[in-house]
Each structure stands twice: as C-alpha cells, then as structure tokens.
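Here it is, the structure in full.
FYI, not all chains are in this one, though none of them got moved.
Labels A and B are assigned to the chains in the order they are written; within every chain, residues are numbered from 1.
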Amino acid sequence: LGGCFQSIVPLPANMRTSTSLKVRLPVLIFALQIVMLVLYSLFVTYDDNANAKMQNNETNPMENSMYRDYPYFADVQVMIFVGFGCLLAFYRFYGFSGIVFTFLTAAFSIQWAILIQGFFQFYDNGKIHIGIINLLNAEFACAVVLISYCAVLGKTSPVQLLVMSLLEIPFFAVTEWAVLKYIRINDAGGTILIHLFACYFGLGVTFVLYRPSLNNGHVKEMTSYNSDILCVLGTLFLWVFWPSFNSALTIKGDDQHRAILHTFIGLCSSTMTAFALTAMFNKRGKLTMADIQNVTLAGGVTVGASVDMMISPVAAYALGIMGCTACFFGYKYLTPFMARRLRIQDQCGIHNLHGLTGLISSMAGICAILLATEEIYGPSMYQIFSHRAPPEQALFQFAAIFATIAASAVGGLLTGWVMSLKCMAAPSDEDCFDDELFLDVPSDFDTGKSIIPMNITKDHHHIHYPM
Amino acid sequence: LGGCFQSIVPLPANMRTSTSLKVRLPVLIFALQIVMLVLYSLFVTYDDNANAKMQNNETNPMENSMYRDYPYFADVQVMIFVGFGCLLAFYRFYGFSGIVFTFLTAAFSIQWAILIQGFFQFYDNGKIHIGIINLLNAEFACAVVLISYCAVLGKTSPVQLLVMSLLEIPFFAVTEWAVLKYIRINDAGGTILIHLFACYFGLGVTFVLYRPSLNNGHVKEMTSYNSDILCVLGTLFLWVFWPSFNSALTIKGDDQHRAILHTFIGLCSSTMTAFALTAMFNKRGKLTMADIQNVTLAGGVTVGASVDMMISPVAAYALGIMGCTACFFGYKYLTPFMARRLRIQDQCGIHNLHGLTGLISSMAGICAILLATEEIYGPSMYQIFSHRAPPEQALFQFAAIFATIAASAVGGLLTGWVMSLKCMAAPSDEDCFDDELFLDVPSDFDTGKSIIPMNITKDHHHIHYPM
C-alpha cells in the first residue's frame, strides 16, 4: 500500500498495463461488499411501512407509503441509469465507458447512501429503518455523485470513481443532515444541497486532478453522429422526468402539484432560449448539439429552490430564461477561463448547468421567501415556513448556501487528493477518453488512429466540429 | 420584412447562406418568449388544486387532482419527446434534425397551448387557471402539431416549424373548443380532434409547400441501419404508452379501464396484421422496417373514438386488423397517388396512420353509439351519453367529423401559405433531408457524396432499399 502514496505522473505507453483492473477493482469491490454485508446485517431493518409485524387488521394496505413514493422513485431511476448513462456516452471513443461507469458508480452510490444517510436521518433504536423513501433519498445522493463525476469524465478509472463515491456520499450526508437539521432550509428541488454541493465538490476534485496537457484539447475529445444522438436521448429522458425529480421530496398535495408545474414551465422556456442562443452565437448560424444536449436542461435546476412556492407560473418561465442564459454564457466564456486560469478543468461544464443555475435559483428562492405572505399562501403559510418567519428564513438560506459550497469544495479537494494516489489506475493523459483502456471493445471499434489532430479548437465541453 | 412576402423559389447552392438561423431564429424565439412572459404574467395563475390558498385543514393532500393526472402526463411526455423524437429520426442524414426539431417544436407547442387552450377552456375571472390537467391537454395539442409536422419532415426549417406551431395551436384550440362545447362529441381517444385534425391540417400545409422535383425521390431520402433501429425504438415507446394516451382524458374508473384494455388489444392485433401484410406484399417475402415502424401502430388510432365504450374486446381486436389493413394499403397505393396526382406529398404517410384509421375509428365510434343500450351500460349509460340520446349523438358525431376536417384543411392551407413566405429559411430542394443545413455535424457525418442515385424507387414513406 506504500506505493499508493505517490502523486500521479503521466505514464509512458509501455507502462499502460498498470491500469489493469484485474486485481485492484475486484479487491476494492469485494472489500466494499464485505463492509456492506456486515453493516447491513448489523444495522439495517425495515421501516414501519415495510415491516409485516407493524400491520394489523386496521391497516389499509393501499395507504402504505410506497404508493406515494414509488412512482417518483421509478422516474428518478430512469433519469439516473438511462438518462445520465446516455448523456455521459457522448464521446466518440468513450461511449461504453460513459454508460457503464455511470452504471457501476450509481449502483454503488445508492447502496452506500442508504447506509450513510440512514445513520444520520433514519437511525432509531440502534437500527436504520429503510423503506422506499430511503431509496429515493439515496438516489438523490447518487445524483450528487454523478454530477460531480461529470467534471472528470473521461479522465478517471472505475477504481477512482468508486473511491470518489465512497468519500463523497459521507461528505454529502453530513452536510445534508447538518443543513436540514440545524439550518432547516427550504430547498424542495435540491438546488442547494444537490446541485451546488455536487458542482463545487466536482470542481474541487478536478482542481486536484488537473492535467495541464489536456488544456489544448485531446485528439479523442470529440463526438460521433451516433454518440451525439445517444446523448440527446439522455437529455430527453432527463427532461421528461425532471418534474418528478424536483417534486419527489416536496410536501404532498398542492406543493407537489406546483413543483411539477414550475419545473415543466421552466424547462420549456429554457429549451426555447437554448435554441435561440445556440443559433445566435454559432459562426454560421447553425445549431450546436452540445448546447441542445446541456443548456436546454438549465431551467430544471433554476426553478429548484422555489419550486414548491407560490412564485406564479410566469416566474418559473422567467427563471428558465435566466438560468439558460447564464448556463449558455458559462459554457462559452467561463469554462475555458476556469480551465486556463484557475486550473479547473470542468469536463462537462457542471459549473454552468449546476453551479450558475444553482446560484440563480438560490437567490430566486430567497426572493420567493421574502415575498411570501399569508395573503398569497393562506393557512398553509405556516406549513411551508414551519421553521421561522420568512425574513429570518432568508438569512438562514444564505448561510446554508455558503456552508454547502464551503463543505463541498473542501470535501472535493480532499477526495481529489485521495483519487490522485498512484494505485487508483488513473489513465495517462493520452489514454483519456478511450474505451480501450478499461473495456474490451468489438472489432469494429474505431481506434481513432485515422484522426488528424488539426483544426481542433475547444468549444464548450467537447471539441467543436472541424469543417 | 417586405422581402418576406415573396413565394419560395428553389435557390442555387451558392445562395445557401440565406438559410442561416443566426438572426431569424433568435429574433423569432425571443419575440415569442416576450409575448409569453407578458401573457403568462397577465393571465396565468394556479388552479384550485395547485393553489396553496385553496387548501385548508380539511383538504386531504392525497386527493389532489395531480395524483390522478400526473402518471398519464408523464407517459405522454415520453411518447412526445422520446417516442416521436426517435420515430422522426429515421432518415440516414437527418437524424439530428428529426430528434432536435421535434424537441424544439414540442417545447414551444406545449407552452403556447397552455395559453391558447387556457383562454378557451380554463378562463375564469380574467385568469387562466392551470394545473397538470392543462399540461396534459397541451401535450395533446402538441401531438397534433407533431403529427402535422410529419407530413413535411425533412423539408422545413425550425423557423417554419415554430410558425406552424404558432398558427396550428390556435386553429386547433378553437376547433376543439367549438366541437366540445357546441357539438359535444364522444371522442375519448382523440380520434376526431387529434388524429383527423392533425392529418388534414398537415395535408393542407404540404399541399401548399408542394415540391414537384421531389416526386421522383431525393438522393438522401433513405435510412441507415442505425437510424432504422432508432426509429423502431420510437415506435416501441409509442406502442408501450399508447394505452395511457388513449385513456388519459376519459372519465375515471371503468371507462378508463376499458380504454386501456381496448387500446392494448387493438395494438396487439394490428401488430400481428402488419407483420403478415409486410411479408405478403414484399417482393422477396421479407419484412420491411418502414411497415413495422408505422403500420403496427394503426390499432392505437383505430380504437380511439370508441375506446371507452362497451364495444367488447373482440371489437377492439377487429378494429386493430381493419385499421392496420387500411393503413398498409394507404402507404402502398394512396400516398404515391396523392403525391403524383393531387400534389400532396405526405412525407411520413400521416394520411394512412392518422387519416384512414381516424375515419374508420370515427365510423366505429358512431356504430358503438348507435348500439349502446341501457342493458349493456347499466345506469352509467347516462354518464357516458350525458349530452343527448345515442341516435341523435351519432348525427352530431358526423357533423363534428366534417367540421373538424374542414376547419383543419382550411387552417393547414393558410398556415402552409405563411410558411412559404421567403423569410422562413426553407431549405432548397437539394438541401432537404440533410442535417448539415441547420446543424453542426461531427466529423464522421456521412455527407452522402458516395451515394449513386440509381435504383432508387419510392416506396412507402422512404426509399425502398436498393439491392
């Protein structure tokens, strides 16, 4: 293990075998699974709704909590495994890895989050009590890990990804628990806890894993016709089920109803804006797939922090436009700046889609809180603002935003350092964005040897198509 | 803007830059978005189920209307964005455009339909009151636009599509409102209002946009192995969720139950029939993908107008066979005839999948109404036929069919004329069916230059594969 504590150095091609997963991956996975078996056997039991013993003759089976939670859980499952999987398969030579590493990382993150979140939020009498609501919470934690993963897509081994998940889940669970328990924020769509946390954690990781030679682009950092279509499919699955994501954890009834309305309206308006901006800023007045794949989704994040409040439909519409605009210009100007000047290589531009939009959303949430009156909300005012009066609540939201960003950035830096240890099978610079490194590929796999690395100028999160 | 009022002329290749979206698309979109912002802010508010103020201590949150509507809304979302998107991506060089223009058109249509349908159906006290039921209705209006779009697939710019949606939604909303309010028809599956309207509107548009030189086929009017598979995926998503589509707006309870049963049975039987016919009429006794992609779905439309009635399961089965047969022979004989003799180029054959099947369905609906007795329906007879006695109702159905067809055809012709104005960035004949015109494409995009335009004979909605 001593050899592990050396910082990563780009390896010459003849030493590529050191990225073999033959021993590393099974050892790590089996160790994790043994830990899981022990912890699950010691601590995990059913919650009341899943426990046969808690039912009696007067229990109405149809009032079981699963009927309220499962539909949203199923929708989020599609988003995580199909939506994210396809979205991250956009690189021409990295489609297998994109979809398959997402699968592995998600499957581990969820089982791990059930435990860790359980300890903090569902622990009672020496046991973690689980039901579908825990699975749903764990999927949100999983979404956090996958968003952070986007920052280092193409540059990490499955071993590194499991380690990232192993560390990020506890960082996230502690932050979530502290913020929810002590600061008690309104954040129905998870803007602060999910999007901002995931973004700044991911930026922390990628800051540590900085690869200067990739700032000029990588010969394989490009899409293909099929990979672009697969990625759009991922976008569409995320788009379609985003209302479920944003409304899954709201109060039931009219709150959840509004969450769906706002998310949907925000997505519609940000999709329109994205198409306008992509044509406007393209040199030849054409549409750019990368914008359609990413920027269209900005509205879903931007409505998040005020998604269940009485902000009025037009506010959701305006938030969609604002978030989309910030996201678009972020991709255009901020991402290249951060890579060159701040050593932050944000591979998929999570700072645009989750950071900038998250900040706008947080501010909008604070405005919505400050503008809340009993005249608008009626008696449910005291249910939504159960913790404290609106002005006071606004201050606490501010505190939560800063606390979350600070905690996630620190956690990301630490996690990035662990991921940079030598035994993690990190790919060399030249092996990035290449399925062949960690996967057996079929005989028709395009090895990319025919590509001449000229006319490649970096634009957005992947190479601008040379013409 | 004066230059706009000239009819479209095929442009030589060196003038292609006039299809740049750089100014046109952003100007149109931002203008539309400003209109939306104004109208949403002036007129749109929450309906009672989404309004916090309308809840009180006695409100049971789980009885909120969203729990009845949202599952169907989510299913229809998948059909619109994923199903339609993939289905329209079947051209080899037009996959990006097929999926991406569907995305844009759908996102705009829905937000626009929320407003326009709202004015006609949900307007009260100076405000449009919205909840998930409005979103669901707007998705149906969106389906209408997308079906009409199929008639001109590959030949239209995104500007034209937005204009089409801008005009079709009001035409549709007025027709829908008039038919539902004054003629009060039974049309649970939307056969008359959705499928017939969309079909004849689309045919009206394509009649005006007639391109004689494309009657002999276009060199890029072909599929690829991957685009065919993507298209089948679209078919499968539509097939799988069609029961939700047909049952989303029925009366709750046994009516909705029957709607699901009939749709499913109709789809199963039409799928079987489609496989039989495609093998039977193929020269070498093989299956044709285009038939499997389209004709299998005919049963879903054909059961539409009687989908909630007590027609008995065998009737749904028979309707599936009949609709499928009409649809198949429509593709084989009617579509080529219409293109050559009637100047109606129906690119995806919507007259087969929505027109012929819609007419059969309408007739079946009338029969079902005439055969309805209290013996069969019991007391719910008066709930289903709440407007008038069955024989009288049958006459009104006839009137509604003719009124809908007339309104949609006129609307389509007018809309087609507007779409043919010069400023709409319509592609020249030779640029049709080509992603490169409006989208940046990756370097592996097949420019199609190697294709020799021989042995190409037009069959169904795309080129018969030359062997």
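A few remarks follow.
Rule of thumb we're sticking to: a residue touches a chain if its C-beta (ideal position, glycine included) is under 8 Å from a C-beta of that chain, and two chains touch if they have at least 3 such contacts.
Remember, it's a predicted structure, so these values are computed and weren't measured experimentally.
For this homomeric complex the structure file specifies 3 copies in total, of which 2 are displayed in place.
Here is the rule we go by: only the chains that are shown with their structure count from here on.
Separating the CA-averaged centres of chain A and chain B is a span of 34 Å.
The residues of chain B lying in touch with chain A in their complex are 20-23, 25-26, 29-30, 32-33, 36-37, 40-41, 44-46, 49-57, 59, 61-62, 64-66, 70-71, 74, 77-78, 81-82, 85-86, 89, 95-96, 99-100, 103-104, 107-108, 110-111, 130-132, 135, 158, 226, 230, 438-446. Listing the residues of chain A that touch chain B in their complex gives 68, 71, 75, 92, 222-229, 232-233, 236-237, 239-241, 243-244, 251-258, 260-261, 264-265, 267-269, 271-273, 275-277, 279-280, 282, 284-289, 292, 296, 310, 312-314, 317-318, 321, 376-381, 384, 446, 451, 464-467.
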